[in-house]
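So the structure is just underneath, and the comments pick up after that.
The complex appears here minus one protein chain, its other protein chains still in place.
A and B label the chains in the order they appear, each numbered from 1.
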Amino acid sequence: MINRATWPLAIKLTLVMTVMIVLTVGAVTLLSIRREQATFRTDLEQQGELLLDSLTASGADLLYRLQLTSLQNLIGGLGTTKAIVAGWVYDAQGHVLADAFSPDSPLIGAVDDSGKNLVDSPTTVFNWQDNQLLAGKAVVLGRQTIGAFRIGLSTAPLEAKMITLRDEGLLVALVASLTGIVVSILLSRTLTEPLRILTSATERAAQGDLSQTASIRSHDEVAILANSFNTMVVRLRTTIQEMQQRTDEVRRSEQELKAANALAQESVRLKSEFLSAISHELRTPLNAILGFSDLLLVGMFGPLNEQQTTKVSRLKENGSRLLLLINDLLDLSRIEAGRVEVQQKPFAPHLLIDHLTEQMESLAVQNSLIFEKSVDPTLPESLVGDEQRLEQVIVNLVSNAIKFTREGSISLKVWPDTAAQRWLISVKDTGIGIPPHALDTIFEEFRQVEGGYSRPYQGTGLGLAITRNLVRLMGGKISVTSTLDVGSTFLVELPLVVAEMSKPTI
Amino acid sequence: MENGNQGLPWQALVVEDEPDNLEVIVATLRWQKMTVRTARNGFEAIEALKDFTPNFVLCDLAMPDMNGWQTLTAIRNNSKTALIPVIALSAYAMVGDREKALASGFDGYITKPIDVLTFFDTLKVILGSIVRQIPATKDKKPTTAPEKTAEPTPLTTPPPGQNNTNK
Partner (left out) sequence: MSKRHLVAIVLSTLSIFLQACSSATPTPATATKQTTNANPAAATMAPTTQATSSVAGKTLTIGEIASSPSATIPKFQPLADYLAASLADAGYTAGAVKIAPDFDTMIKWLKKDEIDLIFDSPYPAMIEVDQAGVKPILRRWKGGVAIYSTILFARTDSNIQSIGDLKGKMLALEEPTSTSGYMLPKAYLAAAGLQIVEKPSVDAPVASNEVGYIFVRPDNDVDIIQWVLSGKTPAGAVNSTTFNAFSADGKKTLVVLGETEAVPRHIAMVRSDLESSVVDSIKATLLKMDSTSAGQAILTQFEKTTKFDEFPDGAAAALARMRELYKLTQ
């Protein structure tokens, strides 16, 4: 199966490569021979030209004077050069004046009527024959053609060179072809064998056997492919193992998670119950304390003198503070337990602020403070958010400001930052300020600035912590800047989500 | 201060196990001229209701032996007392506590500590929500006819579920 699939490819490759090699070598040799032949022909013609020039130089005067013996000697002397196999001298009319031949020349005794043609030709006349090149040229002095010389050049050296070249070419072609065939066979083997190995490895891998790899020793693309395949198999193997491990881990951690979850839920429930119990246990005595205080103050148990009234009032105030503390604690713990959900409903910020202003203003006036309000008119009529929580935040901040301000004013400012998709609420006071070292911790539980005022700053110390948590729940943030003895500014930034209805329903 | 005397001659049963709290509630109600009977637990309440039909019952939830819910069930299960409004009075102030109580059948829910000065108003709101058909009468009567003997009947009319035929 595998052999039958492999052999044709090898044979095809071998065939194609062999044919290409033979054709290439043949064509190259042929071209080279052709070129060499042309070069040799040109060379021989140039040689003829040179010989004719030198004959003319040495023979022109002889020809002019018709010194036949000298001319004969001149022509005969050409034979000392092996390449020259014949020579002729013609007079001005083209008649042969002298000639000479190599002994086996076929031209011996032949009628030579080429002289007329030569003396009439302005250029050198070449005549390629079987085994010689006949080159002739007229001799012209001034305006006179005084005759012509002609020589026969043997093509034997050219032929010898051609034969050598052809033999070399044949040898090269033969060697190249044989080498090519062998190389082709080896090459196709090296090409197909790795492929076969790879194929079988792939098949085994496909059947799920990832334990083996394809080993190929070459350094070509197939080897790269094999390496990739091996890497892939290894990765696959690793991945499968990892997946199994992970599955196990997930299974384990799922169980752990379930257990932890149950624990957490139990813990939440316990915490909730604990808080509930604490609240209950604190509220119960407070009920008695506050209740009796009120009843005493209303004279339920008989009229009180001034001192008694004062004491009972203070008793009630402390009880109230205790209640506030409990409420705040509950609030905070609810928020931190994630049990407070922020609503996303349309509301009218302008109306909210107006409504709050009444409340805030009276509180401020009670404390001899001025309350200022400024709402940017470009603040949208209707926003989406949790109106109740927002109110709580504003009230907390303003209450806080009033609490820490003895004289001066409290400014509430609201404006949108449309570009940043936020709207901002700032509460500025002219109070005692916050020392720089406290700015970082001001929003933490039970943090209050310890001021030097005689009036105690009542509060649970949880207001700002609750405020910050609420702001965060609403997707905003709160910050504070302050100068000691000058005042503080709390800035709340909230996401600006404009309600789709232009006019909110109230 | 003055409105302390403006109370109605209502009759109330206060169920509370803690003596101090019981005293505060009783005093507050009496300050409003109400007639108050007390019970220290559910059993005593049931016992008391055998010969006493108050305008409403104020019932603590966390009590030993028989807690508020059990007491409510007992009151509701007795046809003689089933229609008496029962208001939970509890120190449980967590989210859901109120809802849980109302869902159980309490007619109202007041958290401790109570505000002595506003307690009567709170009660009126709760009881008023039950007795819709006479809000006008009730609103005016406390001030205009303080002398009039109690008109417990309207207050003891059936709970919202039952359609009252009276007037």
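Rule of thumb we're sticking to: a residue touches a chain if its C-beta (ideal position, glycine included) is under 8 Å from a C-beta of that chain, and two chains touch if they have at least 3 such contacts.
These numbers come from a predicted model, not from an experiment.
For the chain that is not shown, the touched chains among those present are A, taking the whole complex. In the complete complex, the hidden chain is touched by one of A:I33, A:L315, A:L363 or A:A438, namely A:I33.
Looking at A:G48, A:G136 or A:G169, the residue that reaches the missing chain in the full complex is A:G169. Checked against the full complex, the candidates A:N127, A:Q144, A:T179 or A:S362 give a single residue touching the omitted chain, namely A:Q144. Taking the complete complex into account, residues 8, 11, 14-15, 18-19, 22-23, 26, 29-30, 33-34, 37, 56-57, 60-61, 64-66, 68, 72-73, 75-76, 78-82, 84-85, 91-93, 95-105, 108, 130-132, 141-147, 154-156, 158-160, 162-163, 166, 169-170, 173-174, 177, 181 of chain A touch the chain not shown.
The working rule: only the chains that are shown with their structure count from here on.
Our note on geometry: chain A versus chain B, Cα centroid distance of 76 Å, whole angstroms. Here chain A touches chain B in the complex through residues 272, 275-276, 279-292, 294-295, 298-301, 319, 323, 327, 330, 334, 339, going by the rule given at the top. In the complex of the two chains, the chain B residues touching chain A come out as 1, 4, 18, 20-21, 23-25, 27-28, 30-31, 62, 90-95, 97, 111-117.
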